[in-house]
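Below: one structure, written as C-alpha cells.
All protein chains of the complex are present and in place, except for one that has been dropped.
Take a look at chain A:
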Amino acid sequence: MAAFESLTSRLQSVFGKLRGKGKVTEDDVNEAMREVRLALLEADVNFKVVKDFIARVKERAIGQEVVKSFTPGMVIIDIVNKELTELMGGTQAKLAKAAKPPTVIMMAGLQGAGKTTASAKLALMLQKGGHKPLLAACDIYRPAAIKQLQVLGGQIGVPVFSLGDKVNPVDIARQALQHAKDEGRDYLIIDTAGRLHIDEALMEELRQIHEAVKPDEVLLVVDAMIGQEAVNVAQSFHEQLELTGIVLTKLDGDTRGGAAISVKAVTGCPIKFVGMGEKIEPLEPFHPDRMASRILGMGDMLSLIEKA
C-alpha cells in the first residue's frame, strides 16, 4: 500500500544525511535495518521469520561491506535481496517421478486457496509434456466441487475420476489409483477439499488418503495474499503430511507475497510452482530472485544494482 513507497527511498533518507559525515556507523546500519524490517512486515513476511532474517543481514552488513561503501543503501538492498533469494531456494520446478508409474500427486490446502485450479493447471502442464494425467475428485463437501473439476478437465481434455459425493474420499483416492493403473495413466493428481489446519477430523482424512495412495508428491497450495497465519498453516500441514512442495497461487494480483518466505522458512519445502491467473494454463516455475524483488517492492531496482 501507499505506506510502502519504496525501500530504496527509505534507505536513501537514512543514509542521505550522512553524506557530510562520510562514514557509516553501526547506528546507521541499525536504523536502516528498521526500515528493512518494516518493508518485510508490510509485505506480510511472518514477524518471527523477519526477526531471524534481520539478525542475519545485520551481521553481514556490519561485518564489512556496508561500512566501507560509498553507497550503503544499495549495498544493504543488495545483501537483503541476495539473502532473500537464497532463503527461498533455487528454481525447482521439478516434480517427483515414481519408479513405477503412476506418479501420485496430492493437493492440499485451506479453503479457496486454489487447489482445484492448480490441479487442472498441473494436469495441463503434464499433458503438454507428453504425459497422460488423471484427475481425481476427492472433494465431496464443497457444493459443485466435483462439477468444477469435471468442467476444467473437460476444457483441457484430461479425464476426471469421480465416484460422486456419497463415497468416502479415501476410497475415491484408492480407486482412482487403481483406475490410473488400469488405464495406463502415468500421473494421478488428487484434488482434495479445502480445510483448516486445525480441523482434526478433516486433517485425519488427509492422512488416510496419504496412507492409502502413498503419494510421491504432496503439494501445499497457498494463496499469495495470505498474511501472518501462513506460518501456522504451513507448519501444521507439514507436520501431518510431510509436504514435498508448495504451489503459490494468485500471484497475478498486486500482493507482495511475503508468505512465500514464511512458508519456505518453516517447512523447508521448495516452492515448486506459481499460479498466475484463473485461466487454465500450465503452472509456472517459481523464480526466487523475482519473488525477492517483488517482496521488496523494487522490480526495477535490480537492474540499477546490476548497472552500478
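We adopt the following convention: a contact is a pair of C-beta atoms (placed from the backbone, for glycine too) under 8 Å apart; a residue touches a chain by one contact, two chains touch by 3 or more; residues count from 1.
Keep this in mind: contacts and distances are computed from a predicted model.
Enquirer: Which of the following is the UniProt-recorded protein name of the chain this complex doesn't show: "Electron transfer flavoprotein subunit beta", "Signal recognition particle receptor FtsY", "Alkylphosphonate utilization protein PhnK" or "ABC-2 type transport system ATP-binding protein"?
Expert: So, among "Electron transfer flavoprotein subunit beta", "Signal recognition particle receptor FtsY", "Alkylphosphonate utilization protein PhnK" or "ABC-2 type transport system ATP-binding protein", the name matching the hidden chain's UniProt entry is "Signal recognition particle receptor FtsY".
Enquirer: Which of these, A:250, A:272 or A:294, touches the one chain of the complex that we don't see?
Expert: A:250
Enquirer: Can you list, in ascending order, the chain A residues touching the missing chain?
Expert: 1, 3, 38, 41-44, 46-47, 51, 110-114, 141-145, 147-152, 155, 196-198, 223, 225-229, 232-233, 250, 252-256, 258-259, 278
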